[in-house]
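What you see is part of a larger complex, with each chain still in position.
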Amino acid sequence: MNKFFSVKDITDLNTLVKEAIALKKAPLQNQHLGKGKTIGLVFLNSSLRTRLSTQKAAQNLGLHTIILNANQEAWTWEFEDGAIMNGNTIEHVKDAANVLSQYCDIIGIRCFAGLTNKEEDVSEKVYSLFEKYAKVPLVSLESATLHPFQSLADCITIAEHLPINKKPKVVLSWAPHIKPIPHAVGNSFAQWMQKADYDFVITHPEGYELDPQFTGGVTIEYNQEKALENADFVYVKNWSSFKNYGKLIPVEEDWLLTNEKLKGSNNAKIMHCLPVRRNVEISDEVLDSENALVYQQANNRTYAAQIVLQKILENHE
Amino acid sequence: MNKFFSVKDITDLNTLVKEAIALKKAPLQNQHLGKGKTIGLVFLNSSLRTRLSTQKAAQNLGLHTIILNANQEAWTWEFEDGAIMNGNTIEHVKDAANVLSQYCDIIGIRCFAGLTNKEEDVSEKVYSLFEKYAKVPLVSLESATLHPFQSLADCITIAEHLPINKKPKVVLSWAPHIKPIPHAVGNSFAQWMQKADYDFVITHPEGYELDPQFTGGVTIEYNQEKALENADFVYVKNWSSFKNYGKLIPVEEDWLLTNEKLKGSNNAKIMHCLPVRRNVEISDEVLDSENALVYQQANNRTYAAQIVLQKILENHE
């Protein structure tokens, strides 16, 4: 493996998940791979799970980690090629990416969607420019449209809780929120669920359709109750409108996930990437029940990152 | 040891202090204890000594350290159970504590008193909630009411400078400040001095009594000059009013500690946890004299943290 931006960068998901699970029993066995090497983790946005789990994965692999909170600690970046830089931006992403490549053997970058310019977000302008100019393997810590480490961790978590002798039904259920949120987690989960070949359904209010490039062949069910019927896993997540880009469209029904709504499910396991707005996206009773897998997902972020970083390091030994 | 919140978490202070002092001669002897393990240091407030000394202690023990400036780098926390999170808070402390426990073998957290809600501060609302939900040993990097690593470092420092053949007289002397400051250092020092069984006196203007749950049996002397008579150690520290919670009560006399005021002392050693407002709390002449132990206290923060972390690691081997 030489980069990690989306599900397209992996070949055999099933094997990858099994390898990640195997790491849990011997997380320090590949410390030699990272010896004398450095991963740079660049954050253009806030982070808790990604910040900690990727550091932890790097430590397990013997890699040194350098964290850069780019905007607060370094210089504001320019993203326009050919810009006459006489404004507020201080360093061109071209130069930043090249320079970071001088010090790091692998770079991870987090660059959320801005939600103001659909074309820029859909084209992954920031991530693509950084990747274009970086000289070392790049991994996404969540970009404008995708969050692959989260999705891999989600696949690991599902694999650890599969129903017996049955293809699981997995439902991605839109949730309310008080402000516009990017589509990356939803898009990404849809991609990986298709790769995993589960019985996969997305449910959301009309107008909240995700970008079809990620949800192409997936069943969309606008009736949440119907979608949740017989579900084995319910992945809850908010996102803003894609059509009416980055906007909140009023929704009449209450899409908050509660135990009441889960009655028709197959005693479904509940998933969320966190942070979660409690009692807005999911009720406390659901989140605090034994069926919630949210902390297992968080824990699996470490092993998702570790197996990917390991494969990149093995490829560059 | 399984946690470190207050003096109540230790049994034999005298032995603990001796073990900490012994670490200075061989600080790296227990590097195996931390191998492959991680301590997470979570800061909800500013820090210099705590940030560096705890990192240093962790490094000495072979622990990896992950720093999280929670508010700037991650997400704003919600502290109300059952909250409908439709406001400015993004992640519930319940989830944050659980998630951090997925990546860390020990967590340290700094959460100062807000000084606006007495009940919340006295009940250690933030620390208690975090501890309730954390799944790994928790150590306090200063909470609303106590600062145990500071107090242990203070005990080490006093032990290294004890007068010969005499129980020392230790005075905690209130100092002026320009803004309301929490009570944690004062409360904590009072607790540990009682455990140490020294001749201990607190002096402050009327109205600045500390919470009696920490100063229960201690002599309060409102006359600073009288309190300082024959003192061997003078610990200077400001705090705001506890009765009139978090307020500055006007004080007529000048409580600034000067050489003049120390004339009746037994050539007293001067202590302060730092940062100190020079010439407001203590005069330059005192701070820059040979009797000042403030940098030794800062240095001992490393060994205070190291002996505690070592005992926690030994307990979880």
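For clarity, chains are labelled A and B in written order, and residue numbers in each chain start from 1.
Here is the rule we go by: contacts are C-beta pairs under 8 Å (C-beta built on N, C-alpha and C of every residue); 3 or more make two chains touch, one makes a residue touch a chain.
Source: prediction; values computed, not measured.
A.B. asks: Beyond the 2 copies placed here, what is the full number of copies in the complex?
C.D. replies: So the full homo-oligomer, as given in this file, consists of 3 copies.
Going forward, only the chains that are shown with their structure count from here on.
A.B. asks: Working from the CA atoms, figure out how many degrees chain A turns to land on chain B, in steps of 5.
C.D. replies: Chain A sits rotated relative to chain B by 120 degrees.
A.B. asks: Please compute the C-alpha centroid of chain A, do the same for chain B, then give the distance between them in whole Å.
C.D. replies: 39
A.B. asks: Quick check: in the complex, which residue numbers of chain A touch chain B?
C.D. replies: Listed in rising order, the residues are 27-28, 43, 46-49, 51-53, 55-56, 59-60, 69, 72, 178, 274-280, 284, 287, 294-295, 298-299, 301-302.
A.B. asks: Applying the document's contact rule, which stretches of chain B touch chain A when the two form their complex?
C.D. replies: Per the touch definition, chain B meets chain A at residues 36, 38, 40, 64, 66, 68, 72-75, 78, 82-87, 90-92, 95-96, 98-100, 102-104.
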